[in-house]
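The complex appears here without one of its protein chains, the remainder shown in place.
Per-chain residue numbering starts at 1, and chain names A, B and C are given in the order in which the chains are listed.
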Amino acid sequence: MSSNQNKRKDVSIVICGAAGQGIKTVEKLLVHNFSHSGFHVFSTKEYMSRVRGGTNSVSIRVSSQKAAALKDRIDILLPLHSEALGHLEKRISSETIVIGDKEKICKDCPTQIKQFIDVPLEDLARDIGGKIFINIIAAGIISGILKLDLDKMKKDVKDFFSQKDKQIVEKNIQSISQGYSKGEKFSDQKGISFDLTPWTEIKNQVLINGAEAVGFGALAGGCDFLSSYPMSPSTGVLVFISQHAHKFEVAAEQAEDEISAINMALGASYAGARSLVTTSGGGLALMGEGISLAGMIETPVVIHVAQRPGPATGLPTRTEQGDLELVLHAGHGEFPRIILAPGSLEDAFSLTQKAFDLADKFQIPVFILTDQFFMDSYYNIPAPDFQNVQANKHIIKTENDYKRSLITKDGISPRGIPGYGEGLVGVDSDEHDESSHITEDLDLRTQMAEKRLKKMDQIKKQAIPPELVGPEDYRNLIIGWGSTLHVINEALDVLGLKKTAFLHFKQVYPLPDETKIYLEKADQIVIAEHNATSQFKKLIKLETGIDISKTILKYNGLAFSVEEMAEKINHALEQED
Amino acid sequence: MSSNQNKRKDVSIVICGAAGQGIKTVEKLLVHNFSHSGFHVFSTKEYMSRVRGGTNSVSIRVSSQKAAALKDRIDILLPLHSEALGHLEKRISSETIVIGDKEKICKDCPTQIKQFIDVPLEDLARDIGGKIFINIIAAGIISGILKLDLDKMKKDVKDFFSQKDKQIVEKNIQSISQGYSKGEKFSDQKGISFDLTPWTEIKNQVLINGAEAVGFGALAGGCDFLSSYPMSPSTGVLVFISQHAHKFEVAAEQAEDEISAINMALGASYAGARSLVTTSGGGLALMGEGISLAGMIETPVVIHVAQRPGPATGLPTRTEQGDLELVLHAGHGEFPRIILAPGSLEDAFSLTQKAFDLADKFQIPVFILTDQFFMDSYYNIPAPDFQNVQANKHIIKTENDYKRSLITKDGISPRGIPGYGEGLVGVDSDEHDESSHITEDLDLRTQMAEKRLKKMDQIKKQAIPPELVGPEDYRNLIIGWGSTLHVINEALDVLGLKKTAFLHFKQVYPLPDETKIYLEKADQIVIAEHNATSQFKKLIKLETGIDISKTILKYNGLAFSVEEMAEKINHALEQED
Amino acid sequence: MKTNAYDMDDIDMAWCPGCGNFNILKSLKKALAELSIEPKGLVVVSGIGQAAKIPHYFKTHFFNGLHGRALPPATGIKAVNPQLTVIAESGDGDMYGEGGNHFLHAIRRNPDITNIIHNNMVYGLTKGQASPTSQFGFKTPVQTKGVVLEPFNPLALAVSQNASFAARAFAGDEEETKEIIKKAIQHKGYALVDIFQPCVSFNKVNTFKWFKDNTAYLDDTYDPYDRRAAFEKSLETHPFALGVIYVGPPKNTYEQNIGLYDKDKNPLVFREQKRSQKLQQLIQSF
Partner (left out) sequence: MKTNAYDMDDIDMAWCPGCGNFNILKSLKKALAELSIEPKGLVVVSGIGQAAKIPHYFKTHFFNGLHGRALPPATGIKAVNPQLTVIAESGDGDMYGEGGNHFLHAIRRNPDITNIIHNNMVYGLTKGQASPTSQFGFKTPVQTKGVVLEPFNPLALAVSQNASFAARAFAGDEEETKEIIKKAIQHKGYALVDIFQPCVSFNKVNTFKWFKDNTAYLDDTYDPYDRRAAFEKSLETHPFALGVIYVGPPKNTYEQNIGLYDKDKNPLVFREQKRSQKLQQLIQSF
């Protein structure tokens, strides 16, 4: 590669191996060092639902510009076991540099491989002390190729293994060093180099994943109670908050099941807490009755749902956007709700924070809808602003004649909590009077039903508008929601179409009125979603009457890649209507 | 009342009292005798969620023609306690003949009452042996007025109380007789009479309620396993089947909770049974995950959902059609389902029977959607046809290489069951291969998702068309679904509008293609539903693109009356568009 | 305090005349009065059923939630405001049937709540199906040949999972029931009070008389701290033992275990949380 012109400003590195081979550790070490070196970094995983074995991969992009979506293209591939090359076959091209134990890895090598750097990883590792060091040697090789700061790298390795024996730490440092020098050598000998411009600002940015962003948002939103039952891919949020529960004075409880989780959360909210529940589709399917209870007793709760492919157990560690309709309709009877679907980590932070405010303000369940891809993807963002984290819980001190379910003009009853003021605070899952006592007064029933539903007016007025990216005078409009934000953005960047814009929804329900206006302006609309029945398309049809005819749907459990999205958009736009 | 011209051909009788006063017994005795005498009879209840006290009422219509909807008008009212007249105030007119203990019942009597026949019910009862006989005396009075067959009446009383002491039986017979002679006297003295023409055919008809009709349908449909948890208003079906379980060789089990109920049912279906679950909205909200499982393992199950007002516990003994959207979307992920909503008792029978066939044929969950009004209403219908009750379970004898999840052209895998044939039969809630073994082959995932969804094509083709009542060349179209069939029919009869037809849906999902054609023919469309957000209207919009602008909605827990429906239809049609 | 401090005016009670629920309500009000627990400091959490209507019939904060789900909200409330006295009260179907899993795990979690069950051995509100505690042979419209399942034994279960307190009472004896409830409320930690309650409408077998004839109070020599003895007692059936059957070894309550009330007794919900700086610190470590 001669001139900087031709060099990539964006390197795509993939490490692939079995569960238990430590590719997550490699990911952790690399992404932090890339970002420390001033590069933008994006990293995402696809993995099987098992603890050992199988074939998993981590895709890391290092770039001079912001990159936050998956690319199919692989510049450097480190296969750590014999299934890896087969597993990634479709993504390997003649430009891919494969680095690995040729003999072990390459039984029947994909023919398109043109650049193979044979490194006896296993022998190297064995010399150091055993196969377990392969992953750190691999991390070293990549650091060497990209000329990262070796001292920083060593320090990180040391920190990372700080719980282990001194000897183990030493051997890991040895591994990283050896790998590094190999990498440096390859880079020089084979002329591997990239045009990566470091950007000092990045050092002040933070590198987090979706689970952490939601967790930070919850802490910033004043969450002080969490009850959940572990379920992939939502467990990251449970773990994050549990880790910091003590410091942030959060009562965090692993419930015996999801039904308990949602009902505990409602108890805590009733008593004045800001409660969070985190789960996935299957868990949510068990919480329907509890969600309906939240609607009836007008008690706030924030529910984070990280989607994975269904039905039933489906593919526990894969991604999908297949639970939108469930979240829209979970729970029997009729009551308001809000559904937010972050597209970026910044969204995840700010929307989760906001969710607690909305829940308290309207005394309703508010959903944060993410997915496995979102939960497990890292990239660097400016540190969120933590100045404005004082919660307004909309709680009043009660008087003697306090009525929890008072019928008011806007449908919102002033919220009292037990033990604060002179009043008694009751809530009732039966239809009830203004004091929340059970009633069979059927005129009152009508009033109460209307009171609850009336809140929808205000909620709709305050809906977060969709974000338009691209020309205002678009003829083609691409629609996406939630986690497909970056991939659609980048695909459109790649395509460079003139009259095409992208409308991204981070609030999917209720939809703000301007939705229709945006859609009516377009000649052609294409919607992209990670499900088989285009659930958001249906919602848009229902809310705006507009029937989007072109869909880009993927539901094999893997996230869209930039190339794939670009090709599909292109194809869709070229198709006859 | 001089000429037969002016006499009513349709008598509306209401008995109103507290839970525990035995008005259900009165209802039972009367309706059977009316029908025995050759009259059409319709009877419906509205009652509070309590075992004793409160105010409940039974409305009975006796008629020369078929009558199967609630009328507001009351011809004869028997208030059994002091709250009764207040409770029914809006339905009482100057034509209402009130029969009762004036002093006890009429503290501040509604002023519109013009005809009060004062009977010292309490004294009469006390003379016989106690207040408990009031209800039977009341039944006697009505039988007397309508000149029913006293001997038959006595015999029924005897049968009804056959479990009790001989003395009690005697006193009840005394009560019926005494009431009867009072009634006869009133009829003669006050000239109360009606123009009821008996029709001998009626004697060959059967008088059943919605719960029994669903139950009969299930037995005829080959149901041989039932697992459910009691929940009003669905418990009637559980009770009906339990009562006859032994005779019909049904394994009927009261489960520890709804989650167990649906999962037990799926186990039984997997093993080859025809399984039924009966519940209401709250119970269904707990079954979402199980329903999703049915979708994933492609195992048939029939789920009867008797709706009541929500959210949460709501009004347990009242009626609503508020769970359509929940039934549509219960369960995470994407898979086919069918939702049937009987309008008549005949429908309840035939659709429930059919539900088992559909479930087995397509290996999916099939829902029967009813409501409290439907469950608790009685009328006479021709006895269902039980000739055609041989079930085709679509089960094959397996071969050695049997694959339960075989990918076929139409998406339907031949259904084997364990222990029948040589093959092994597996099902898996994870994504799986054709042998149902867990897989992470993501291309296979796509194929499997498509296989499951593909069944929807055939299902849609075979959807039961809506029923058009009225002129083919309608300009106005009234839409209804499920239990509002008769009330809309009768309201339109009353209105006698020329260009207005009624389109009733007994299959609400998926909708057959002709739906759109029907709707497009109309200039004006009005939809009537028992909910606050017009859920079926939304479904129609989604499926046909047609946005119905006029709605008739009621959600106070009471069923529409004929008068109310007529007035609202009239009003809606007169309104500007 | 006086019992009438809990009285509400002009309420329409949905219980049947003669039902054991009235007795339990009286005992409970007396117990609360004698312990000087003000309505303002009390939350009654209930599920759905006839028993579960109890918080509508006296002055208290209340959370009348879902069928079977009284214990989870009670736990949530206690976690964020341990200063409240929390009672979780429902019927046998609610607590042991639909809510069985929460019952099991609440015992293990040990929140400082009093768990009162109106055990009428039947589903009252839904008109008379068998409940988990229905006795062998009990006939109902659903169990047409009589109950065949082993009757659920809540006391034995509580002992088996080392519940911190487990007692049985009989609604027919208001005075003793009151005493038992008082002990349960005063006990720190999860306290089970299973109360035999005649249902005059749907249980014609287990009547006031039946319960009277088939129960016997523990005598003074009985040692509730002996787990094995408690287990034996909990298995005895005719008569069923009444009184405090088991008190487990001292242990932390759930609220204590949360670890946020060691220094600061102020309930979580009343704390002025200042998080800006902590968040700033935490993000720096990322």
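Keep in mind that, in the parts below, a residue touches a chain if its C-beta (ideal position, glycine included) is under 8 Å from a C-beta of that chain, and two chains touch if they have at least 3 such contacts.
Given the structure is predicted, the values throughout are model-derived calculations rather than measurements.
For the chain excluded from display, the touched partners among the shown chains of the whole complex are A, B, C. Contact with the chain that does not appear here is found for just one residue of B:D101, B:E289 or B:E564, B:E289. The residue from B:I113, B:A271 or B:L495 that touches the chain not shown here is B:A271.
Across B:D101, B:E253, B:E325 or B:E529, the residue that sits in touch with the chain not pictured is B:E253. Contact with the chain that does not appear here is found for just one residue of C:Y123, C:F138, C:F152 or C:F240, C:F152.
Mapped onto chain C, the footprint of the missing chain covers residues 97, 100-101, 104-105, 107-110, 132, 145, 148-153, 156-157, 159-162, 227-228, 231-232, 234-235, 251-252, 254, 257, 259.
Although one chain is not drawn, its touching partners on chain A can still be listed: residues 20, 48-54, 229-232, 235, 238-239, 242-243, 245-246, 252, 254, 256-257, 282, 312-313, 316. Residues 206-208, 212, 216, 219-220, 222, 224-225, 227, 244, 246-249, 251, 253, 255-257, 259-261, 263-273, 275, 289-290, 293, 297, 383-384, 386-387, 389, 391, 417-420, 422, 424-430, 436-438 are the ones on chain B that touch the missing chain.
In this section, only the chains that are shown with their structure count from here on.
Chain contacts: chain C has residues 14, 48, 66 touching two or more partner chains.
The set of chain A residues touching two or more other chains comprises 259, 289, 293, 297, 428-430.
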